[in-house]
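Here it is: the structure, laid out below.
Removed from the display is one protein chain of the complex; every other protein chain stays in position.
Let's turn to subunit A:
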Amino acid sequence: MAHQAHSYHMVDPSPWPIFGAAAALLTTSGLIMWFHYNSSVLLTLGLISMLLVMLQWWRDIVRESTFQGHHTPTVQKGLRYGMILFITSEAFFFLGFFWAFFHSSLAPTPELGGQWPPTGIKPLNPMEVPLLNTAILLASGVTVTWAHHSITEGNRKHAIHALTLTILLGFYFTALQAMEYHEAPFSIADSVYGSTFFVATGFHGLHVIIGSSFLTVCLFRLIKFHFTSDHHFGFEAAAWYWHFVDVIWLFLYMTIYWWGS
């Protein structure tokens, strides 16, 4: 019987990387066809194939770990490094948008009326819905930590309750932000104020949706007994990502919403 003499995971040949690359091609060229030639066929194809690839690739990782046992401590260490590096890259992504915000707001041009917020812009009151959103995300950070402790203590009921609460708080945030976007007196086209506001908060909102989805998958897996009290890295990765989303919001709130109003 053949056995490997190391603790790494040599994966089975998989079609998902190349199909994922093709999906990226279809999505990007689909955007071009949509922008310039008013056709959304390619874009739709791209997004659907992207979704299919993600579903099957991550499904296979669950199979390889929970059902086939390939995730040794060595493999898990690599996954931890990977997730940390990915989150770090996302931090740099947001750094760019914060840079853009400060570039325009620290030295407002004459076209803006030499002031920030620019002349005619009525910014959102940071003490109203944005403050509630801050409380919501902070609370969700508490509930996700509660969920983690419940998992390590083997308390299935509490873990499910706490994780469900976290996800519900995430949905509440998204719903409130959607309402804010709809009700805002300014749009993305309203000078560089609108651009920086909606691009930065918009990408954040997208990350909240991604984080909520990741947590939802974890809830599903938690209910299906995939996690044990000392091996539940998928959950930890989701929790790290969620804390990251919370931190980005805190920076957004303090700079764009509060200082920038």
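Here is the rule we go by: a contact is a pair of C-beta atoms (placed from the backbone, for glycine too) under 8 Å apart; a residue touches a chain by one contact, two chains touch by 3 or more; residues count from 1.
As a working rule, contacts and distances are computed from a predicted model.
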- Any idea which of "Myotubularin-related protein 9", "Glutathione S-transferase kappa", "Cytochrome c oxidase subunit 7A2-like, mitochondrial" or "Septin 9a" UniProt assigns to the chain that's been left out? "Cytochrome c oxidase subunit 7A2-like, mitochondrial"
- Task: Pick out the residues on subunit A that sit against the missing chain.
- Result: 1-5, 10-16, 19, 22-23, 25-26, 29-30, 32-33, 36-37, 41-42, 45-46, 48-49, 52-53, 56, 60, 63-64, 66-69, 154-157, 160, 223-231
